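These notes are about the structure you will find just below.
Heads up, one of the protein chains got dropped from this complex, but the rest are sitting where they should.
And now, chain A:
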Amino acid sequence: MLNLLMDPNTQWVLFGTTLLGITSGVLGSFALLRRQSLIGDAMSHAALPGICIAFLITGEKMMGALLLGAGISAYIGTYCIQAIVRHTRLKMDTAIGLILSVFFGVGIVLMTFINRLPSGNQSGLDEFIFGQAAAMVSGDVRVIAIVAVILLVITLLLFKELKLLIFDREFAQGLGLPTTVLNGLLMTMIVTAVVIGLQAVGVVLMAAMLIAPPITARYWTNRLDHMVIISGLVGALSGGLGTFISAPITGMPTGPLIVVSACTLFLISLVIAPERGLFVKAWRLYQLRKRTAQEQILQSLYERTEEQYEKTETIDAFSREALEALRPLSDFRFKKAVANLQKSGDVEAYKNGYSLTLSGCERAHRVTLNNRLMQMYAMHELQFASLPMEHYNWDFLSIPEDDRNSLDHLLKEHQLQPKLLHRLPETERINR
């Protein structure tokens, strides 16, 4: 393995795939946010006939000419898609599917024709289908490097304009930005990023390099500048990893391995990313359900006790049925929540049911009060519209006194103030 890394040829290849990982990651971010990832797929497939025609014209495998041919035919394909959408009733997805398959089909026909030519037998054009990084020579990598640097510099210089163009094109136009020029430039940059990756990744899978790094990055950040940087890094890492794994094995196509690396990074992010990751989401939902079940039992107990006390001035324990009549819970959740409430000392179990402890009564009082204040707030939303409830995290016990007083007043009007807490300490606890 180490020997292989010392090999200057492998170093060139590694350098090249890393670079094109960066560019496709960076420009893929823009394509993704414009919802144009699939156009990238059409672009790469549409490049194939261009590669073949360039080979037929030059008669040899000159990287510069092949890339130029690829670029021109990818650009024509993209233009056709946009023309179809603009001038016919066909929608974007149909246009993409049409152009992608027609261009790819023509490409395959041309390639078969070339392979039958006496000179074309050893052309090595096949490697453009799935990509063959090992076939890159230092000259190819130099071309890739120069193009990559140009793309990245343009992105850096025009970052804020491109951002505005993608986010709100009409506003950009209103500001007087040359949106048509910028749009054409961005399109050209995406085509270029696709084309320089074709040799290493192949036309079939190049689109994945535009898609996987940015969606991975999106999981880790809410800022476009960070997203673009992370996406570039993910692209670089997948390019490097794919090459590293495929290099020692003869005939192993690099493209699929690069794409598998990128998708693995995506899957990892999907699960463990902060905020948006599946794991965090599941954990939050679990916590929310746990808290909600406890609060529901507390409120049901509070309301039953309140009702009972009103009638008989005594405090009872209440059966599960009596509580569930107010707020039904599944067997599992009820038992678990009651166990947690017992552990925290808020609820006591008796043979005829459950009852609030003194501290539990305080907690239940807060829960009930908050929920009833919420009820008042919802009934009179217009009156309290200026309350920034999100700022108070929907905790009505922490809002300013004035607003609290008017909500309390409403509670009184509807006879909904929780009454139990103030009476409980004087009460003899009997009947349980």
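Here is the rule we use: a contact is a pair of C-beta atoms (placed from the backbone, for glycine too) under 8 Å apart; a residue touches a chain by one contact, two chains touch by 3 or more; residues count from 1.
In this section, contacts and distances are computed from a predicted model.
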Candidate names "FeoA family protein", "Amino acid ABC transporter permease", "Bifunctional protein PyrR" or "Manganese/zinc/iron transport system ATP-binding protein"; UniProt protein name, chain not shown: "Manganese/zinc/iron transport system ATP-binding protein"
Absent-chain contact - pick from A:I76, A:A145 or A:L158: A:L158
Interface residues of chain A (partner: the chain not displayed): 33, 157-158, 160-161, 163-164, 166-168, 170-171, 173-177, 218, 221-224, 226-227, 381-382, 385-386, 388, 390-391
